[in-house]
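Shown next, in structure tokens, is the structure this report addresses.
Omission of a single protein chain aside, the complex is shown with its protein chains in their original locations.
By letter and in written order, the chains are A and B; residue numbering begins at 1 in each of them.
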Amino acid sequence: MPRLNTPEELECFRQKILSGRDPDKPCISICAGAGCIACGANEVIEAFALAIKDQGLSAKIDTRGTGCPGFCEQGPVVVIYPEKICYLGVTARDVPEIVSQTILKKKIIERLVFKDPATGAVAVHEPDISFYKAQERTLLCNNIKIDSRSIDDYLAVGGYMALAKALGSMTDVQVLEEVKKSNLRGRGGAGFPAGRKWEGSRNAKEAIKYVIVNADEGDPGAFMDRALLEGNPHSILEGLILGGYAIASHEGYFYVRQEYPLAVENIKLAIEQARDYGLLGKNILGSGFDFEVIVHKGAGAFVCGESTALMTSLEGRAGEPRPKYIRSNLRGLWNRPSVLNNVETWANVPHIINRGAEWFNGVGTDSSKGTKIFSLVGKIRNTGLVEVPMGMSLRDIIYEIGGGIPQGKKFKAVQTGGPSGGCIPEELLDLQVGFDELTKAGSMMGSGGMIVLDEDTCMVDVARYFINFLTDESCGKCVPCREGLRQMDKILTNIVEGRGKDGDLELLEELSETAVEASLCALGKSAPNPFLSTLRYFRDEYEAHIRDKRCPALSCKELIAFYIDPGKCRACGICLKKCPVTAIDGDKEKIHIIDQEKCTNCGTCFEVCPAKFTAVIKTSGAPVPAPIAQEKRMIIKKAPKKAQKKADQNE
Amino acid sequence: MDKDRIDGNIELNTDQVIDGNIELNTDQVIDRVIDRNIDQDIDQDIDQLIDRIIDNYHGQASALLQILLDIQSVNNWLPGKALARISEKLEVPLSRIQHIVTFYKAFSLVPKGRHKLHICVGTACHVRGATRILDTVEQATGIKSGETDLDLKFSLETVNCLGCCALGPVMEVDGKVHAKMSPIKTSKVLKTYG
Partner (left out) sequence: MSEIQFEIDGRQVKAVKGMTILGAARNEDIFIPTLCHHEELEPFGGCRLCIVELEVKGWTKLVVSCVYPVEKNIIVRTRSKKIDRIRKTIIELLMAHAPFAPDLMVLAKEYGADGDRYEKDPSFCIHCGLCVRYCDEVTGKNAVGFVDRGINKEISFIPEIAQKECDDCKKCFPLCPTSYLQAAFVLTKALAFAPSQPVLSEPESFKKKVTGE
């Protein structure tokens, strides 16, 4: 292990790594992110190792398990360099063929390449894939290029260059000024300007200060922090060290949720490697600057993403927010100045130092600079992580990158900002994404969750879902949040279960006001957002639930019913076989009937009924038609004339 | 009234309670007490384990959470006696430890089943039908979220986002993620865990 004592030594070492690598040597990158592992990436990696060994190619081909490139939906993702051929949905069985055809004969395997679900166009190379084309991948681009467990890989793509530059040729104040000039705003929630937060801590008199990475990623439905933590941990670490330098702090913390074991592991490894190379510890790169980092695991509490709760938790206590009216950059962890930023915020810092504030300001809108990673999920064709410049319209993200809504369904709304965010309806799709723009529309940027909802999604249920989530996650310290949410959850549950009453909406609005105005922390203050924004844009759905006991999206289990259209049923018997509660009666040639008493509304029959019949009907708000009379249940086959006659006679 | 209060003479006015058509909800108190009476026949080993883990963190009380997480991950649950020992060694009041282990979701005060079922009910999975997966699992195992069956075979828990949102709905069994679940697929997966 070389210990690098000066910025020059670091540069020399980087050159040495690069000169040992042949850019034309084929390299197979296999995504080993959580999503792809769930689809069998580990087996694919093993298969590649085996195939390469079998064919005696070990010296000629490199393989690499990398971080997540974001296209999890189509995983496991394999990219073959130098051509950047991208194969999707690869299984271990495809591997020998990939090695013998693509690697050795440069032949493309058609069935593994990307086909645009909307246009059917084929894209072989990674940059041509519509999902990637409109993206601007500053932070995510290295994920597929490096082995996240190798510091040398990170160095090879220019890693720790910013640190060398800062420590070698910039004063701490210059680093701070650069970040301030960049107008970088926090990526974790409120979008507070990072530079101003840093400056406050820097100017504080106390000698001991802290820098902290908020890697709690509590938003249920967002995973960009995870991709960075697992795929490129050094980029976050480098940002953190730079932050420490800028505010004269010598101790940093990672607060990582324990639900991400791979992230914890990779971060710990990255810290060890950086320490071995002399990029952490005493006298970093000979600059005289000392810096240490400690990893802390969260123990499963969403509220611990809130800054003061996170610090309380770091101190080893139950994560309740503090009631103080003083910012934590002045009085945070152990009552000392503490700068807390989100994973993605930190990961931006090395780029800003490398390329300058000017460059950063050149991307984005007036008030929101740079790129932002969104986790585009829900009812959308291309799900995954998308990194786009601020200011791109929601429509472009959803239709151009995301490929629109699958199965010919209609778009209804997009939920952004996580549990404290809101829903944005179709008429606002041309909205440019940015901190202030989203807030104005009644939602927020949050950490970048983007959940697309289609016509089958019930907006009242979406509101209930988030309120219920927050009820579970409220710390319980203050009344407006703990008690207010408890009641809101009850009322909303009543509404989706058909027990809504007149006056419920007014009661909800009153509870919302109290929570927004009087809660102790931002969890409670923003908790009513999902309700308020859905009420603002989808009031009619609330009214249908309350007044007509009808769910317009046909989604609320207690308000819907299934029946079989006797005119369409061909007695194929599939639904009968699959119904988990044997609520369906039928036989060969006999029209099937659902016993409404037994039916649990699980919807299995609706799903399995063959598309050519679509005999199972879902309804809401209207009584189910009476079942067809027993004597009319036999299906009369039209085809052979004789049989028809016979049947007629029988009748 | 204050004197009664001080003497600990309970003076809940039962008439009011009955008139108000409400009942005193004492489950919590009873639950806590029962916890303590479970036959906690723990190996001697756990004491050593605790001492070793505490030493790893140089006996710092601020590392309490990390210490508890480590013990939980080795031992699978946190026996009451273990908490008492931690309290003693770190000089942290037992009441604070009790708050912590009940505040955070990662800790369990009862033994866990051999197989840990985690059903993701994060937003992305929710809109793709996570509730139906949960219903299926509850039906098949006979336990609800947060419970363990009598044979200690399964422990069922709901979680918020496993970071595989693109593949929802997602179910995790003993750390292995099963993607794009449907009720039918769920029953099949469950059957493979004997």
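In this section, contacts are C-beta pairs under 8 Å (C-beta built on N, C-alpha and C of every residue); 3 or more make two chains touch, one makes a residue touch a chain.
Just so it is clear, the structure is predicted and the values come from calculations on it, not from any experiment.
Annotation: of B:L78, B:I119, B:I143 or B:A179, B:I143 touches the absent chain (contact as defined above). Shown as candidates are A:S287, A:N335, A:T514 or A:N601; the residue that touches the absent chain is A:T514.
Here the missing chain is touched by one residue of A:N183, A:N348, A:N382 or A:S474, and it is A:S474. Mapped onto chain B, the interface with the missing chain covers residues 2, 5-13, 16-17, 20-26, 28-39, 84, 93-96, 98-99, 102-103, 110-111, 143-144, 146-150, 152. By the touch rule set out above, chain A reaches the unshown chain at residues 301, 303, 318, 323-325, 471-480, 482-487, 490, 507, 510-511, 513-514, 517-520.
By definition in this document, only the chains that are shown with their structure count from here on.
Taking each chain's centre as the mean of its C-alpha atoms, chain A lies 26 Å from chain B. Considering their complex, residues 34-35, 37-39, 71-73, 75, 217-223, 226, 258-261, 296-302, 313-319, 375, 377-379, 383-384, 415, 418-419, 449, 451, 453, 457, 462, 465-466, 469, 475, 557, 578, 580, 602-604, 607 of chain A touch chain B. Across the complex, chain B meets chain A through its residues 61-66, 68-69, 92, 96, 99-100, 103-107, 121-128, 131-132, 135-136, 139, 159-168, 170, 175-179, 182-184.
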